[in-house]
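A protein chain is absent from this complex, but the other protein chains hold their places.
Chain lettering (A and B) follows the sequence in which the chains are written, and residue indices restart at 1 in each chain.
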Amino acid sequence: MLEYILAGLALGSIYAIAAASITVTYVSTGILNFAFGSFAYFLARVYYWLHTDHSWNIVEAAVVTLLVIAPMMGAVLYALLLRHLRSRSALIQIVATIGLFVALPPLAAILFGNETINAAPGLAPEPVHVYHIFGKAVSMDQIIVYAFLVGIVVIGTGFLRFTDVGLRVRGLVSTRALASLSGINPSAISLSVWMISTALAGLTGVLAAPTNGLTTQGMTTLMAAAFAAVVAARLRSLPVAVIVALLMGVVTDVIQKYLPASGTLATALVPSVPFVVLALALLFFYLRFGSVQDVVAGGGALDAAIAPQGGGATQARKVQRAVRAKSNALLSFRSVGSLVVLGVVALLPVIMCGYWLTLVVAGFIYGLIFLSFTFALGEGGFLWLSLISFSGLGAIATAQLETVEGWPALPALLVGALIVTPIGILLGILTIRFGELYVALATLTFGLLVETLIFTQNRFLQQGVGVSVTRPGWTATDKSFAYFVLAIFLVVAIFLVNMRRSTTGLALGAARRSQAASTSVLGLNVVGLKVLISALATFVAALGGGLLAMYSGTALPTDFPTFTGLVWLAVLVTVGVRSIVAASIAGLAFTIVPGLFQTYLSGTWGNVPSVLFGLGAIGLAIDPDGSVTSMARRLEDLFSKIMSRRDADPDSRPERPEGSVSRGAGVTALAGAGRKGRS
Amino acid sequence: MTTATVGKHVEQGPEPTGEPLLRVEGLTVRYGLATALRDLDLVLYPGVALAVLGVNGAGKSTLARVLSGLVPATAGKISFDGQDITGWSAHRIRKAGLVYLPEGRGVFPSLTVTENLRLAAGVLRNRSDRVAAVGRALDIFPSLKARSGNQAAMLSGGEQQMLSLARALTTSPKLIIADEMSLGLAPKMVDVVFETLETMKQNGATIILIEQFANRALSFAEQCALLQRGHLSWHGDSKAATNEVIAGYLGDSVATGV
Partner (left out) sequence: MTAATSARTEPGEIDRLTADGVTMRFGGIVACNNVSLAVPPRSIVGLIGPNGAGKSTLFSVLSGLRRPTNGHVHMGGDDVTKSSPQARVRRGLGRTFQHPELFTELSVREHLVIADRVRHGTRRVWTDIVTWRGFRPGSAEEDQRVDTLMDSLDLTRVAHSPVGALPLGMMRLVELGRALAAEPSVLLLDEPSSGLDTQETADVVEVLRRVVAERGVSMLLVEHDVALVMGLCDYIYVLDFGALIAAGTPDEVRNDPAVRAAYLGTDTEELEEAIDRSSADLDEETV
């Protein structure tokens, strides 16, 4: 028993350091760091590079990584990105940190090499010495972890309690406005907090590497566990976060004692501990407070009073231009320009062949999957980080129906997607009263749960081969399959356009902008609308997953890790979340850009596209009003200049009004129902 | 277009001393779409107390917030103590000697009374000065001293307001902007608030007193500025203000004439 507790405490300590770091960052800077896992991965990779690849000794490598590079990285990111984020909406904050999350690991691969590292040395000298306490084995690695947690708690508490700087941090957390009225410089404090928390992220990465492995997946799981503790602490309480994190670690290891070592139950239960903690915490808050809303970090009445409201005249001008652009925007389904683009896209399967054709077909399928984001984020305004899991489930369901049950391909595909839909509806209902931050956290954890719980079942995994899926007979060639996919894409797209232009579309637009007015003025059934959107998004994601499996010939659950889902999100927001054409372009970009890099550039340069996708999402945060920050934006400009039948109007570029991703790139025809003709 | 100079009345008033402490020219503030202050001009000389009156939403608090750097000015210029402070951040303006006591309770609720005062004294360079400043502030308010280890959130409304004042007293600011200090306080506490402000005034501080309830403010301040929909609709000597205030609050304006 004791040895399980000791091992659990080690795991819990790592969680605790991560949770403490995330909590402190959130309360003092107002940003929940969704890139924490990537910070940990990147810095652990730096340490590995110095220590293992370049044979630096442990102390030197650790000091340089954690006390020099990590704070510098925190400072640079603060200066370039994070300081812009505070005044942005929660959605933009989440998407931008996810962009960072997506960009850092491939950057590490470019800088330090592509190798997969499943176990990396920690801070203890190799071979790791094992001590015996009360007859139980404790490794040096574990002792180091305990020591760091104790050290951080003692030093951190002492610093916050007894020093003047600590007092200032606490003042800032208490109310930011009053702190600055007392002569405290909030930027200086935020900068230091980011430097320290980046160092702590690096520390958790280095400490976790020996057990979790030096992989993005390992670090994502670590981050999700820490998030569970942070949520249990209602994003505020440092002691609660640390204690819950420790308990989670202990529980994780202790249940292993009572479960058969290699049983499916153990493999199922162990990774679900964070999810259970998160779910219980959310349930508790829900029952206690009736809803789970984002608590504004460091909030008093005064902070609320001076919070920026909209963009005033500048914003008004932008909205005006956006609407003028509506009529001739490229990324609007109605406009001639977008029809031309769709036409060109439709010709691609004829023009391309071989390798490039396969990329085009895959691109079409991704375009369809990205439409599920267009439904969820673009229409519903909620940020689901688990849509990829629905794609994976769709693939699995299609494969089971077709290959195991012997159904024909098409019904298997449709029914497979229908089977998955209720899960999405359930998730939608469960998260309906959550704030944006909690929706993102809950769906992220849900995705990881599906990944570890369901995707690992051998029934679906088949020793890593997956269950085979065959296409409908009449789509045997890639070209015919391409048009099959395109047809499905168009049906979904037309459905989407019709929905947008119908009363429901207006109602959704209304509910997205002001819930208060939707319910208390119009008496709209917002819950029903949100459930509808959940169902549609899930169905489309699952359908795309099924098609992807059909195309590759096998439903392999490991093709759908939650991390990749974040890359998808980054790609789509880079191009535009409200537009149908943007979804198709994003799908093609997602397959063809890496294809170009792999074909024409060698080796590690293949990681560049992922970095670019991440940067695209980050760019949204720095400049949501769209002074061209991404490749796709430039393309869009170029096209609208060429395609637009009207006179070139420098203002005609679709705008990204501030404040919400849902109104992001590519303003689409709002298609006023009952709109009168305009001159 | 409202153009007014409160300071010019100082010519008849007590001791106008050379340079103005605060000079505001063409100040406009927009919150989102609403314009909270429009083209406001104001001059305030050292040692003069100014009452800023107006109904809720007239722009009083916005004036205080823009002067203290909490919200940016959309247009216009603010000079304080000989420096152009337009666009300065709040902490820099505080260090320049302008203290804003915000509406509601201007204290850190989760910190103790002593910690609140330590933070306020943080602008002083010397550690010994800081310790002395905290001690001095506690001496002025014995009831705070008795509760110095308590969290500010645990104090009564009146005590929190005292703490807010004590925070201003730790240093010797040049200009104090007190925003609705008497709101929701028992009459006895209101007396304490005004006595303290009086003491600050005697010690040479210039005070801008923002109030919705006019009478007490008018008897305290020499000068009065009346805000209406973000305009400076009247300004002048407090003694002459009562009629104007009543007209501004209850009297005829836009709607009655129609």
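As a working rule, contacts are C-beta pairs under 8 Å (C-beta built on N, C-alpha and C of every residue); 3 or more make two chains touch, one makes a residue touch a chain.
Please read all numbers here as calculations on a predicted model, not as lab measurements.
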item	value
Contacting the left-out chain in the complete assembly, out of A:44, A:345, A:420 or A:497	A:497
Candidates B:155, B:169, B:214 or B:227 - the one touching the absent chain	B:214
Residue numbers in chain B that touch the chain omitted from display	31, 33-36, 38, 55-58, 180, 183-184, 212-216, 218-219, 229-230, 242-243, 245-258
Hidden partner chain, residues of chain A it touches	309-310, 315-317, 319-320, 322-323, 495, 497-507, 509-510, 512-514, 516-517, 519-525, 528-529, 532, 657, 663, 670-676, 678
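Just so it is clear, only the chains that are shown with their structure count from here on.
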item	value
Chain B-touching residues of chain A, taken from the complex the two chains share	164, 167-168, 170-171, 173-175, 177-186, 300-302, 305-306, 308-313, 315-316
Chain A-facing residues of chain B, complex	30-33, 61, 65, 68-71, 74, 89-91, 94-95, 99-100, 102-104, 106-111, 115, 118-120, 122-123, 167
